[in-house]
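Every protein chain but one is kept in place in this view of the complex.
Labels run A, B and C following the written order; every chain starts at residue 1.
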Amino acid sequence: MIDVSLFGAGQIGSVHAANLARHPGVRLRYIVDPYRPAAERIAAATGAEITDTHTALGDPGVKALVIASATRTHADLTIAAAARGKAVFCEKPIDLDIGRTDECLAAVEKAGIPFQIGFNRRFDPSFRSLKARINAGEIGAVEQVIITSRDPEPETEEALAGGGGVFREMTIHDFDMARFLLGEEPVELFATGSSLVLPYYAKLGEYDTAMFILRTASGRQCHINNSVRAVYGYDQRIEVHGSGGMLRAGNRTLTSVEFSGPKEIATDKPLHFFVERYQESYAAELDHFIDCVTSGKKPAVGASDGRKAMILCEAAIASAKSGRFESVRF
Amino acid sequence: MIDVSLFGAGQIGSVHAANLARHPGVRLRYIVDPYRPAAERIAAATGAEITDTHTALGDPGVKALVIASATRTHADLTIAAAARGKAVFCEKPIDLDIGRTDECLAAVEKAGIPFQIGFNRRFDPSFRSLKARINAGEIGAVEQVIITSRDPEPETEEALAGGGGVFREMTIHDFDMARFLLGEEPVELFATGSSLVLPYYAKLGEYDTAMFILRTASGRQCHINNSVRAVYGYDQRIEVHGSGGMLRAGNRTLTSVEFSGPKEIATDKPLHFFVERYQESYAAELDHFIDCVTSGKKPAVGASDGRKAMILCEAAIASAKSGRFESVRF
Amino acid sequence: MIDVSLFGAGQIGSVHAANLARHPGVRLRYIVDPYRPAAERIAAATGAEITDTHTALGDPGVKALVIASATRTHADLTIAAAARGKAVFCEKPIDLDIGRTDECLAAVEKAGIPFQIGFNRRFDPSFRSLKARINAGEIGAVEQVIITSRDPEPETEEALAGGGGVFREMTIHDFDMARFLLGEEPVELFATGSSLVLPYYAKLGEYDTAMFILRTASGRQCHINNSVRAVYGYDQRIEVHGSGGMLRAGNRTLTSVEFSGPKEIATDKPLHFFVERYQESYAAELDHFIDCVTSGKKPAVGASDGRKAMILCEAAIASAKSGRFESVRF
Partner (left out) sequence: MIDVSLFGAGQIGSVHAANLARHPGVRLRYIVDPYRPAAERIAAATGAEITDTHTALGDPGVKALVIASATRTHADLTIAAAARGKAVFCEKPIDLDIGRTDECLAAVEKAGIPFQIGFNRRFDPSFRSLKARINAGEIGAVEQVIITSRDPEPETEEALAGGGGVFREMTIHDFDMARFLLGEEPVELFATGSSLVLPYYAKLGEYDTAMFILRTASGRQCHINNSVRAVYGYDQRIEVHGSGGMLRAGNRTLTSVEFSGPKEIATDKPLHFFVERYQESYAAELDHFIDCVTSGKKPAVGASDGRKAMILCEAAIASAKSGRFESVRF
């Protein structure tokens, strides 16, 4: 039984809180959030104690931190945790700045703490199974990957203005999946973005609709398509083509009910958004993290994965402006 | 927070134990099972105290019983619980004897305790949604129901010999679903059974392969098909035809992964058996029960539902012998 | 190149006319129909000559008859054709009377002419493939068959009153499929019918909604469900369970288009009715017939198949009245 401090009581923090509370090997010891009512909700639901950063970091009984607070706090908390030898599970991105990200990596490495980045999709049962079947050779050598990743609703103008931009907040997950599935590092990246959904995306110099092509040194290719407004729900699909066949993984639905009526056959639309779609992934990634903390194993998705995904974001931002294949230098 | 005693630490008992342990409004106070290692497993996993029937029934702090012990204990425990004013959740069947079942009903009624029978399928998210959509009028008046219900593996000869027979153990769930979906009580039932899978089914006068037709007073019809050996996994499908269309609910799979290869397109087979397939149903039926105990509401599926399903089993046994439509008298 | 006479220029006659006209080895020589405008349409489309029964039967150049005229004419035409040594393709049923059917069989047998009954579904590409895969042992021994067979629209009261009844006109096809798929002859049959769709079905002593169970000597079972009003289109599905797995064949749609919208995912409903659904079957059954006429092979589905299906219809009519398993005596 290990004691864990949770930073951040927002939407993702609440998901992590529930998964930590349910974990037989964990006591959710502290919850830290400047917004008191959110912290109180989690405290009431899980028995965690509301405290401040100082205590949640400093209590020598705490073995691990789960960081789901604002992006700007990730690096400081990680570095402080590393200094104290505590394990860290950190939501992506580590930091919007690559230099600061590198400092985190150095601190983590030096301290030798387990560090896991919250690329939850790697833990989705379907995507994980698909990947295992690639590894088992079912489709031979990977040649092309197609990632469909579309949100059901745009960010508010305020959230968009205050965030790291669509590529760094949304596509970053797809870039990680591209690396996960290609089996080779991308060396070139092409991006194009438009603002077709809401004028404030354009106004803020952002894209609400985007397409990408990544390419590895041996010539493997990956396409990603993004939209911030899929009216039919969160669209998260993967398609991998290899020399011996194709593997696909699709969306999930609430029920298997099918209606046959005078006009059409109708089935459920996909689960609404990430909390529903990736419910099992969020649980599984924390199970993996706790397992690593307990056993001393290195998490399967670490700080350098977070860093590389950020570098792909930077290349994408550059490419969308330059209109050319940008080299990726990790 | 209410205290609950659990009787039975077998396969279903363990499922209930986990759901009770996870429920925020419940303390799993006692576990009772003559087979000590099974009780110990549940005690270790949930913090429940291992005790005897006397204590688990008699402790005045215990508000509710969950009965997942051997069928022959269901009636005694129910009657004893009723006498003490404790709520009862009881696995089906209440008893293999209709007379004894009636005594239970009388005791439950007299005591006015909440009583819920473990017809978990009514709580399956897909089946529940399908039923709600029938109720909402989506397919007009129900005309025909088709229930596919096939187990992935037969019972052992020993279990078969010691049990209540295939209709009372397996088809009973389908009979309840037929009543649930037809929207009218069946008045006639036809059954035919064969032994095609394993010779000991025939030897024991049992059927491993069976088909049924039920009919209501207004002429609505329901077909059920059963097998004890579906090599592709637990096959649990429902199809309801009405004047305005059809609603279907199908099997569930572990992943959404699809493989396209040189010979075929392959997807996951259905989840293996009831523990996997009805995981959400088991949780939801206990949530409902606890909600009823707490709020004083009457459970949606009660003792008379258990009794009626048993009467349909008796009619089926008679029909499989007589070769004719047997009248159903509830 | 063989000359063929076609009797009947109605809906099915027109389908056969088009398939005969397109066949490279056939000249559609004569069309016979008392309703002149129908005959004229076919003559114009195919170049066939409009003539009377006498010529169409008697012309020594004519090698084969395709009989798609009213049911009451089938037996007379078949016997006359047999007497002249001409091959016969005849729509089902041969005759509504079993005695008369037996006379036809005797005439056909004595003359040694190729005779094929129009059980087109055996030639449906999916059903044929499914059957071939059963024969190849893919699912081991057949145990249960489930046949869904639902028309998109009822017959008019006039047509219903003038016809042979729903079992003899509609279910007869399903009875043939049951025999085709069970791999053993049915020995018992149970039927129940209701009138839930249109009052004139009840008024005429008919059923618009029916269910059946057939059973073979070794205990194999088959369920059929029928309705005359599936608002979502012609519903023609087959499901065969064997010791080694299940094979299913489903409906066909006009397009593969899928719409994902704010409420649901919607796909095409099934093709409307038999002319659309069994388009390929109608062509393939005539190809097979012409091949038999040319090569001297015996058609795969002959007069005794027509007779046996009729006997199953009689058993069904009896069972729906008696409420019991009726013995089937071929």
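A few points about this structure:
The rule is simple: a contact is a pair of C-beta atoms (placed from the backbone, for glycine too) under 8 Å apart; a residue touches a chain by one contact, two chains touch by 3 or more.
Remember, predicted model here, so these are calculated numbers, not experimental data.
When the whole complex is considered, the residue among B:Gly61, B:Gly85, B:Gly140 or B:Gly261 that touches the unshown chain is B:Gly261. Among A:Pro34, A:Gly61, A:Gly296 or A:Gly323, the one in contact with the hidden chain is A:Gly323.
If you put the hidden chain back, the residue from A:Ala48, A:Leu182 or A:Ala230 that touches it is A:Ala230.
Shown as candidates are A:His16, A:Lys63 or A:Arg220; the residue that touches the absent chain is A:Arg220. Residue positions on chain A in contact with the hidden chain: 141, 143-144, 146, 148, 150, 188, 190, 192, 194-197, 209-211, 213, 215, 218-221, 223, 225, 227, 229-232, 235, 241, 243-246, 322-325, in rising order.
Summarising the interface, chain B meets the missing chain with residues 230-233, 235, 259-269. Take chain C: the residues that touch the chain left off the picture are 22, 24, 45, 125-126, 129-130, 133, 138-139, 244-252, 254-262.
Operating definition for what follows: only the chains that are shown with their structure count from here on.
Here the CA centre of chain A is 58 Å from the CA centre of chain C.
The distance from the centre of chain A to the centre of chain B, with each centre set as the mean of the Cα atoms, comes to 40 Å. The set of chain B residues that touch two or more partner chains comprises 244-246.
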